[in-house]
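Let me begin by presenting the structure, written as structure tokens, before commenting on it.
Apart from one protein chain that is not included, each protein chain of the complex appears where it belongs.
Presenting chain A:
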């Protein structure tokens, strides 16, 4: 892949991945990590649906059921959806803006390891048999009284993973602010880059409240704090506020990058410039802004009073406006385009009606009086699965097919891709459409089982069959990935043939330095402009080829996180064991020492010489023919 001498062998490869600071490799790590947790969360979901397939079922116990729904939600949001989106952001966004790397390669790697160890920490709870069981929202009135260490795993695991997310967010922001290629003005950035930018800004402001909320929970459960305990003057509603001040922006942090992916896919496969680019950008920013104003719509039934409810209801409905703008822009992008229905495009086309339905139910819930009926019923479950599966997951699958060749240099099979889509899409609607009615008919969410004779049997049965269909679809995709990897047919720079943005102007996968010379960007859809002008090299360089500065790999990010991981166990057991406190201190000290080493040891990176780059480019050219 590169001309710079590399050791081979399994040990060397492993070491390379553990220490990598290359954004493309970290992107792949995020993607694979996310996929792993997606499978885990999917298995949990299947067990939940199998338990609910008939009334009075006892496939799993009530306690285990609570474990399953909690871990399913937490895993899917924090450990599957976000990391996979981060995978794309890492692998693609720097290429889109013509950068050689992200702003903080070291911190990038740290962010990944914190996600990985945080996820591991959460899931080790299964081995202990003490699993988080108060729902992904972990309301304090439940979580304070949950016996065992389940909630502790939740609080500490999410703390570690959340820290990683925060770092990733800052890293992406600075990358976009500082490292755009010459000519890449803000209003020429591809929409995926824009949505990465806004989502990262939202992370910056939404995750600190989560950090604090989790600390409060940790203190209350493990260190004698009284934040949420009303007998000590605490207030359990504080958790709800903090959680949703984080939680609502979080759902937009998930959906905005999904919007970005679809915007790319629509314009590439309709072979048209994105309709209303400027409006799209402003809608994205507006959604990001309004996303912070609506958290109390999750708390309409708490009793904040009619004034607060009214304000938050209006703000909630206002978000539908910029969202609607986006929907129309996508429709008008397709309108009159010369459409190619590839797998990513199929997902994009399926996304529009699905997401619109989720948006509509969202506005229904946003009407506070109606929400008194809908709240905590299966209607809510239907709503958020329509937006998250119909929006975020479809986007992730679209992105997987769309960018797979760029990330791995080989193309996923289109036929299998379409089969996946059919099973998954049909299964998705089968599972969740009927849940709206289940909600209307009074079935509460998060119930372990239900009694016969309430008219819920058929609907639940249908729902479970739908889930099976989704599982089949996903399995086909895994088979597709395995087959593609084994076949490994190499592809060129622009395998879809219609790429418009910079990532398609360079080899798949790109060389480790991305661009031999920084590109000059002359407008929106840079590559398309070059194509229209019949340019042969597809990139107008902004500078002659010179030596390139690259960062060193480092094992420290992983060690730093390992320290936190160890400290987490110490915190958890310090009340009942003699070694807990020692382990806590050791873990934190370990992290601190590795941090100090990082800070004290100069790391100035190294240079790839001009000759090496020219040689490498020569090799790539020869390999292509």
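By our rule, contacts are C-beta pairs under 8 Å (C-beta built on N, C-alpha and C of every residue); 3 or more make two chains touch, one makes a residue touch a chain; residues count from 1.
One rule holds in what follows: contacts and distances are computed from a predicted model.
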item: "Phosphate transport system permease protein", "Pyruvate dehydrogenase E1 component alpha subunit", "Heme ABC transporter ATP-binding protein" or "Cytochrome B oxidoreductase" - which is the UniProt name of the missing chain; value: "Cytochrome B oxidoreductase"
item: Contact with the hidden chain (one of A:178, A:338 or A:578); value: A:178
item: Identified contact with the non-displayed chain, of A:18, A:64 or A:238; value: A:238
item: Sole contact to the chain not displayed, among A:148, A:225 or A:580; value: A:225
item: Chain not shown: contacting residue from A:136, A:216 or A:428; value: A:216
item: Footprint left on chain A by the chain that the document does not show; value: 103-104, 166, 170-171, 173-174, 177-179, 204-205, 207-209, 211-213, 215-216, 219-220, 223-227, 229, 231-235, 238, 242, 245, 549, 596, 599-600, 602, 604-605
